[in-house]
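Of the protein chains in this complex, all but one are displayed in their positions.
Per-chain numbering from 1; labels A and B assigned in written order.
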Amino acid sequence: MFSIYCPYCEEHREEDEFHAKGQAHIARPLDPESYSDKEWGEYLYFRDNPRGLHHELWVHATGCRKFFNISRDTLSYEIKETYKVGEQPHFTVNQDK
Amino acid sequence: MNLKSMTQKNRLQAGGRIDRNQPVNFEYNGTQYQGFVGDTLASALLANGVDVVGRSFKYSRPRGIVAAGADEPNAVLQLGATEATQVPNVRATQQELFNGLVAKSTNGWPSTDNDLMSYIGKVGGRMMPPGFYYKTFMYPQSLWDTYEKFIRKAAGLGRSPLENDPDIYDHINHHADVMVVGAGPAGLSAALVAGRTGARVILADEQAEFGGMLLHSNEIINGLPAAEWVAGVVAELSKMDNVMLLPRATVNGYHDHNFITIHERRTDHLADLAPKGQVRQRMHRVRAKWVVLATGAIERPLVYANNDVPGCMLASAISTYIKRYSVVPGKELVLMTTNDRGYQAAFDWQDAGRKVVAIVDTRAEPTGACVVEAQKRKLKVIKGSAVIEVKGRKRVSGVVIASINAVGDRVTGNVRTLSCDTVASAGGWSPAVHLSCHTGSRPEWRDDIQAFVPGATVQQQLVAGAINGSYRLAACLEEGGHCGALAAANAGFGEQSDELLEVAIVDNEISESASMALFHIPHTQPTSRAPKQFVDYQTDVTAAGIEVATREGYESIEHVKRYTAMGFGTDQGKLGNINGMAIAAKSMNKSIPETGTTIFRPNYTPITFGAIAGRHCGELFDPKRYSAMHRWHVQHGALFEDVGQWKRPWYFPKTGESMQDSLNRECKAVRDSVGILDASTLGKIDIQGKDAREFLGRVYSNAWAMLGVGKCRYGLMCGEDGMVFDDGVTACLAENHFIMTTTTGGAARVLEWLELYHQTEWSELEVYFNTVTDHWSTLTISGPNSRKLLAELTNDIDLSGDSFKFMDWHAGTVAGVPARVFRISFTGELSFEVNVQANYGMQVWEKVFEAGAKYNLTPYGTETMHVLRAEKGFIIAGQDTDGSVTPMDLGMGWCVSNKKPFSYIGKRGMAREDCLKPNRKQLVGLKTRDPKVVIPEGAQAVADPKQPIPMTMLGHVTSSYYSACLGHSIAMGFVRGGLDKMGEAVYYPQPDGSVIEAEICSPIFLDPKGERQNV
Partner (left out) sequence: MSDLMTKTEFKAPPQPAYALMNQLPGQGPRAESPLYHADLATLANKGPVEGGVHLQEQSLLGHLVLRGSLQNKSFVKGFAQVMGFKLPGALQSAEAGEVSVRWIAPDEWMLIVPGAEAFGIEKKLRQVMTGHVSIADVSGGQTVLVLAGKDAINVLKKSSAYDFHDSNFPVGKVVTTTFAKTQAVIRRIGPQKWELVVRRSFADYIWLWLQDACAEYGLIVRG
C-alpha cells in the first residue's frame, strides 16, 4: 500500500484514500474535430508503459477530491514527487538519466 | 479415540522454560498425550517420543520434526477440536500447547504410520520425476480432475473447515517511527535504543516470548545469563508508553513505502476457540518511517542420502529443544557440521546425559575453540568426513560415514557405519532475508559467510544482526543498538550518542574458526543413483531432481524452481532453497551468485483467511446503503435488490403471490391508478456557478444553453469514445444553479468524472459540484391519479397541466414539508417526483400513503419500474448500454446536438468512421411470436437458427419482461442494423436446443405519442 503525499492536504495519506486515473499530462485536444480517427484513437487509447519514471494522475477520492500528479518509478514503486494539476514535474526521464 | 497415554520419555527432569507444575493434555492423531505449559506442540510430541508427523508429498516417506521454528517443513498439522475451528497448515513448532488441543497429521493417507502410498512411493522415483505435473498430466486432459483429487488427498495439503468460523478476527492500523522486526538480541537492542529516544516504536516477534536464541543460549550478557538480560530489557520496554510490544506476532509482509503487515495470534495459545468477546487473530497494518529488520538467520541442513528419515534434525533445533523445552529428541547422536557453531548441539546433548556417538566435521583441520572444548569433553571428533547416508525408515538406526576431499565433492574412502538414532546437521546459516525481498530487493551473496544477505533497497530499511550476516552475539547487540539509534534519528528522534548505544557487553564470547562451504554431501554413488538426498522436504525435491532439471535445460533458477517445485511448499523453502541453488550452480559449473536466487514473497508463514478478512465479513463485508424509508419497505414485506451498495425494494409481494403476480399487480396499479417508488438512491449532484450551464453542455450530448429556470431536461453522458455511460434528468433551479441526477450505481463515478474535467481541463469555468444524493428523499408518484393524490397533500403548488407542465419543476410544500417537485416520468404515466430533506422522507412517505388509500396507492419496486419503463422503451444505462453503444445505436439521436459550439465529450468519438457505419448493433424492440414466451436476457440473436455452429451472432437481448398491461412479453435488444429491419424476424437459440422467434419492432410498446404523461 502506497503512502501518498497529497499536495492539497499537504500531508501523506494511505493509498486507500486515492484512486489512480492513469497517465498524467494527457491534455484534451482543443479542437477534436481537426483530429483524424487515428489521431483521436491515439489520444483515447494509447498510453506509455515505461520501465522506470512515470507520471500518473491520481485523485484524493475519499479526502479532498482533488486531482494531482505523481512521478513514480514503476520498478521500485518509489514516488519521487507529487504535484498539482497545472504544475510540471521536477523529475523527468532525461534528467533522471 | 485411542486412550493409550505415552509417557514423556524424552523429557529431562529439570531445566528449560516449561512449567512442570502445569501439565497440559492434548490429542494427536486420536491419541492423548501430555506436555507442559511452555511447550510447543512440536516439543511436546518430541517429549512423548512421536517420531513420524507426516508423509512426504510425492514419495509418501515418513517424516519427522526437523526444526524448531517457522522453518519446519514436515510437522505441518491440521488443528481444531471441532469442524468450525479447523485450521490447516499449522507448524507444530510454532503452535503453543494448550489443554484440549487436537491436532492431526495431514500427509498420511490413509494413515501416517503405515500407508499405501509409501509402497508406491518406493518406486515413486520413476513415477514422479521432476516436471511430473507437466509431463504426466498434460494428457488426457479429461482425467485431470481425477489425478488432482488423488494427488491432493495423497499430498495432504490440509483442509478448510466446512462450517463457519465462530471466532472474531480484526485489523488495526498503526504508524510507527521505528518498526523493529524480530526480538532476538539485535531486535531487542534496536527497540531499546530507539524507545529511549521517545520515538514511536513497535517490536514484533513471532514467538510467545521475546529473546530469540538468547532464551536458550549459554552466553553471559552484562554478567547475567542471556535470558535474564532479555527479561530486563523487556521490562524496560514495557514501561515505555511510546513502545508497543507484539509477541506471537509474525511480520508476514513488507510492502511498498515501509508498510508492514503483522499477523498476531492473540488467543491461539489459549484454546481451540477464543474466549468470549476476544479477538482471536489481529492483522496489524503498520506504516513505519523506518524499519529495522532483525529477523535472524535460519540454519541450513546438509543434503545427504536419506536425510529425511525421522531423527534427522537441524543442530540448532536440537539445542533449542534441549535447552528451552527440556526435551532430548533421541538417545544417540551423530552430529555432522561444517562449522564451529554446530558443535553446541553435541555439547547440549552430552549435558543432557545422552550419548554423543560422534561429531563428524567436514573440515579437514578444524581449529576453533569448540574443537578444543570437544576434546576436553572427550567427544569423538571425526575430521574431514561426512555422513553420506542414513539408515532406517521410520527412525534413524544408523549412519554411513566416509572421508571426503577438501572441497567436499567426492568420497575419498574409509566408509563405515555408526549406530545412532539421531543425526544433527549443521550446514551454516542463511540470513532470514525474506522480508527484505518482499518489496523487490534482490539478496546479495557474500562469500565470506557463504550466504545471501539483504540487497540494496529503496525502502527506509536497516538490518541488524544475523540477517546481516553478523552471527556473533556482541555484533548483534551492537548492530541492533546502532540501527535503533539511526532509525530513530532518521525519524527525528534522539541524538546518536554513544551513551545510548551501550546496550550490553558479552562476557563469554568464544573465538571461531572458518567454516566450510558445503551444501551437498557426496555419496559413493553418483547423485542420480544414490539414495534420495532431499533438498526441499515439503515438496520432495531431491539433489538428483535438480540435476535433472539443469540437464534438461532449465538454467534460470526461477525455471529450476518451477520445474522441480522447490520452494513451492507452505514453508517457501526456508530450509532448502539455498542448498538447491548451490546444487543447481554446481551442476551448471557456475557460482551461486552467478546462478542467482529466487526471491521470497509475502506471507512469511501461512496466514488464516480470518486474519485477512478481519471484520470485513458477514454483515460488514460490504456497506449496505439504505434510504430514509427503508424501515417502511421492510415492514411492508419488500424484497430487496442490490443496486451498487444500495438495498432497493425489488417488489412488494403480498401473501401467496408469485413474483410475476406481484409485478403484474404493481404495474397495473401504476397504469390504472397510482403507484409510488422510492427513488432516493438516484445520484444527485448540486451544481452551482455562472458557468454551470456551459459545463453541462460539455458533458452531456444534448443542448443546455436554453434550459430555463424551472425546467428539467434528460441528458445522455458519453465518454470521449462517444459511448453512453450514464444518463439522467437535470433541472435548472436558478440561473447559475442546477441539480443533476445520475443512475443509482453511477453517482460516484459521474461526480468524479465532472471533477476530473473541471480540475484538469476546464478549471477556468466557474462551477462547483457537491453530492446531495443522501440529502434528498425522492418519492416518485406515478399514474393517472398521481395529480389528484398530490393535490391532497399540497396547497401551494398549482398542479394543473397548464401551470405545471411536463418537464417542469416547482417548489412548495408537500405533507407540510418543503419540497421540490419535478414533473418527469420514467413510467410513461403522469408522474411527480417529490424531493424532501431526507430527515422528513419517512414522514412524507407515510402521509402520502394515508392520502393514497382511496386511490389504491401501490408501492412498487425496481423490477416493476423496469417493466414500466421497458413498455415505454426507456433505456437503463448499464443494462441496455455496456460501454460500446453510442446514442445513435440506442436510437436516441434526438438526444445529440450537433449545433453546440463546443466539441462536447463524446462528439468526436461518435464521429469515428466505425461509429457511423450503418450496420452497427442497434437497440430495437422485440416481440416474440409466442406472446407468452419471455426471451432470457443475454440471449444471442441469429438470422438463421439452422446455420451450423458457430452461428453468426447479430446482437443480444438487454431487457426482457412479461407485460401484464400489454398482455404479451416485451424485450429490447441489440440487432445488427436493427433500425432498418423493422418487422423482420430474428431468432434466439436456447441452451436446451429450442429457438425463440421474435419480430423486430419499435422499442416503444405503449403509448408511442406520449399522451399518458402529457395530461
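Here, a contact is a pair of C-beta atoms (placed from the backbone, for glycine too) under 8 Å apart; a residue touches a chain by one contact, two chains touch by 3 or more.
Just so you know, these numbers come straight off a predicted model, no measurement behind them.
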item: Residue of B:9, B:355, B:416 or B:631 in touch with the missing chain, whole complex considered; value: B:631
item: Contact residue for the chain not shown (choose from B:254, B:600, B:776 or B:804); value: B:776
item: Touch list for chain A against the chain that is not drawn; value: 1, 8-11, 13-14, 16-17, 62-66
item: Touching residues (missing chain, whole complex) on chain B; value: 168, 170-175, 200, 277-279, 285, 287, 615-616, 619-620, 622-628, 630-631, 646, 681, 686, 688-690, 709, 733-737, 766, 768, 770-777, 810-811, 813, 815-818, 820, 836-844
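Convention: only the chains that are shown with their structure count from here on.
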item: Between chain B and chain A, distance of the C-alpha-averaged centres to the nearest whole Å; value: 27
item: Residues on chain B engaged by chain A in the complex (per definition of touch); value: 173, 255-259, 285, 287, 439-440, 458, 720-721, 752, 755-756, 759-761, 763, 903, 907-909, 911-913
item: Partner chain B, residues of chain A touching it in the complex; value: 1-3, 14, 19, 21, 27-28, 31-33, 35, 37, 40-41, 43-44, 57, 59, 61, 65-67, 73, 75-79, 85-86
